[in-house]
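Of the protein chains in this complex, all but one are displayed in their positions.
Naming follows writing order (A and B), and every chain is counted from residue 1.
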Amino acid sequence: MTKRILNVENLETAFYTDEGIVRAVDNVSFHLDEGETLAIVGESGCGKTVTSLSVLRLIPFPPGKITGGHIYYRGRDLLELKEKEMRSIRGNEISMIFQEPMTSLNPVFTVGRQIMESLVFHQNMGKNDARRRSIEMIKLVGIPTPEKCADYYPHQLSGGMRQRIMIAMALACRPQILIADEPTTALDVTVQAQILRLMTDLKEKTDTSIILITHDLGIVAQIAERVIVMYAGEVVESAEVKSIFSDPLHPYTVGLLKSLPKINEEQEKLYNIEGSVPSPKNYPKGCRFSPRCERAFEKCMTKKPGLFACNGRHVRCWLYERGDEEGGGLL
Amino acid sequence: MLAYSIRRIFQLIPVLFVISLLVFLMMHIIPGDPVKNMLGLEASKEAIEAERERLGLNDPLPTQYFRFISGAMKGDLGRSIFTKKTITQEILQRYPYTVKLAVGGTLFATVVGVLIGITCAVRRGTVTDSSLVVVSLVAVSTPSFFLALMMMLIFALNLHWLPSIGLRTPMHYILPIATLGMQSVGLIARTTRSAMLDVLNQDYIRTSRSRGIPEKVIIYCHALKNAMIPVITVVGLRFGGLLAGSTLVETVFSIPGIGRYLVDGVLKRDFPVVQGTVLVLAFSFVVVNMIVDLLYAVVDPRIKYE
Partner (left out) sequence: MDSQVFKRFIKNKATIGGSAILFLFLAMAVLGPVLCAYDPNRIDLTSVYQPPSAEHILGTDNLGRDTFSRLVIGARISLLVSFVGTIVGSFLGMILGVTAGYFGGKIDSVISRFVDLLLAFPGLLLAIVVVAILGNGIPNTMAAIAFYSIPYIARMVRGIVITLKDSEYVQACRVMGASDSRIIITHIIPNSMSQIIVNTTLNLGTAILTASSLSFLGLGVTPPNPEWGAMLSQGREVIRYFPLAAIVPGVAITLVVMSFSIVGDGLRDALDPKLKNN
C-alpha cells in the first residue's frame, strides 16, 4: 500500500489587512502519497500560493496567519513544531519552487553559492563538498557548463535558466516533497515544455512527491496523477486526473475544461467562464461559485454546500447532494 | 575590477580640472580688493598697487590661473596674506585632524545607524521600532554644535569623565566623534530601515526562508547585502558632509582642523587660504565619491565594469 506522506486537514489561513480580513484559504483538506504528483488548479487569486506557503509555514506575519487546521507530515503536525524544527524541514524535506524565477534568486550572490547554502546548513557539508554537489545539481538540471554557471550571478541568466537553478536548489538536499508553484507560468512556451520534462525526469530519478500548482489544465494532464480544484479559497473538487478530464463534476471544473483550447477540434472562440472571482473580503452567502454558475438554483444562493462524496470523488456542489452521503470534508 | 578602478581614477582628471578652475574663478569674483583689505583703510593707492603687482594680481587671469594650477600640482598653494605661512604646510598639519574626525564619525554613524535600522526593520511596528524611529528623528534634527556643547557640558564639565577640548589623547576623540556622527546615525538608521523593509519583502528572501536558512543569516547576510546599496550612497554623502561639518565640532572643541582654518580664512578674507582649503576639500569629496562608486561595484554584481 502507498504511504501517505502529507495530510492537510481543514487548513485556514487569513490576512488581517487594513481593508478587512482576507480568508485566503478556507477549510482546505488534501493529502499526498509517496511518489505521487498532485496538481492544484484554479484561477488566479483562489489561494494556491497561500496554501503552499502555509504548508511551509512561510505566511508573512503580519498580516497573514494560519488560523486553523493541521498539516501532518509523516505523522507530525507541522503547525505544532518549533520554528527551529520547522527550519530543518524547509528546503531539506519539503522544498518549494516559486512562481517568479526572475525575482526569486538573490541578486548579490552567485547561483552556486545559493545552492551550496542549503547543503551547508542542512547536511553539514564542507565548502568543497557542497560546491561539488551544487555543480552536480546544476548539471542534473541540464545546464551545459555547470562549473561556469555556478559562478554566474542571477542577472546573467535567462528566466528559464533561473528556474532550472531554482529546481537545482530545491532538489539539492533530496527533499521528500517538492512544491512547485506555477513553475512555468512566467516562461515562454518552449522553455515551459523543457522545464516540465525536466521535472518529470527528475521525479522518476529521485522519487520525490510533487505538489504542482498551476492554472493550466494542459500541464495537469501531462504529469499529474490526482487533481484538486480550488475556487475562492476552497477545494471544490478532487479526483483522479483521468476522471476529471473524462467526467468533470463541479460546474466550475466543467467551465475550466471547456476553456481549454483543443488542438484537434475546430473552435470558433475560446470558452470563458462569465463573471470574475469574488473578492475574498466578501464572499457570496451560499456557494461561492453560484453567481457565475450556469446550473445554480435557489439553494445554491442561500446555503453553502459541503463536500459530497460521489463515485469515489469529492465535490462541493448541491447538484451532487444525493450522489452519495456527506464526505465531511475529509478526502 | 582593477581595470575598472583605474579607468575611474583617470576619469577624475577632467573633473579635478574643472573644479580647480571653478575654485580659482570663484576667488576672483570676490567683491572688494583683498589687498586693500589686507593693508588697511589708510594704505596709499601706490602701496596697494605695488602690493598687487608683487602678488601678481595685475596679470591677466589665464596667467594667474596657470600659476595657480602649476603651483598646486607641485603641492604649492601659495602663502597666507596675513600670516605669510605656506598654506600647504598649514593644511598638511590640520588635515589629519579633520580626516580622523570624519572617518571616526562615519564609522560610528554607520555601525550604530545600520544596527538601529536593522532592529527597526526586523521589529517593525513594535514599541522598539517606534522609539528608535523617534530617537533617529531627534538625532537627525539636533544641530551638531548644540549636541557638542551639551555633551561637553555633561560629560566633560560636570561629570569630568572626558576631556573637554583639544585632541591630544584617544579619550579626546570620543566626544567630537560622537557629536559629529550623531546626525548621520539618524540618517543612516532611517535609510537602513526603509531599505531593509523593502528587501525583506522581496521574493528572494522568501526563497531563502523556504530553504530553511536561519533567520539571522537571512537578515545579516542575505538581506543586509542587498540593503547596503542605498546605505552606501548615504554613508558616502555623509562622509563628505562630515568633512565639512567637522568645522562646527572643531569650533566647539577647539580642534585645529582644516575646517576651522577655512572659516578663519573666510572671516579674515584671506583669499589664498580659502582657495587652497576649498580646493583640498573639493578634491577630497571627489575622491570619496569615486570610492563610493567602486564600493557599489563590490556590493552589487549587477553594476557592470564598463
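As a convention for this text, contacts are C-beta pairs under 8 Å (C-beta built on N, C-alpha and C of every residue); 3 or more make two chains touch, one makes a residue touch a chain.
As the structure is a prediction and not an experimental result, all values here were calculated from the model.
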item: Shown chains touched by the chain that is not drawn here; value: B
item: Option from B:Leu55, B:Val99, B:Leu115 or B:Val140 whose C-beta touches the chain left out; value: B:Val140
item: Residue in contact with the excluded chain [from B:Pro163, B:Pro176, B:Gly212 or B:Gly241]; value: B:Gly241
item: Contacting the left-out chain in the complete assembly, out of B:Tyr4, B:Phe155 or B:Phe285; value: B:Phe285
item: Absent-chain interface as seen on chain B, which is shown; value: 15, 18-19, 26-27, 29-32, 124, 137-138, 140-143, 145-146, 149-150, 152-153, 157, 193-194, 197-198, 201, 237, 240-241, 243-245, 247-248, 251-252, 262-263, 265-267, 274, 278, 281-282, 285-286, 289
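Throughout what follows, only the chains that are shown with their structure count from here on.
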item: Chain centre separation in whole Å, for chain B relative to chain A (CA means); value: 53
item: Chain B to chain A touching residues, read off their complex; value: 125, 202-214, 222, 225-226, 299-302
item: Chain A to chain B touching residues, read off their complex; value: 56, 58, 62, 86-92, 95-96, 98, 100, 103-109, 117-118, 121-122, 153, 155, 166, 169-170
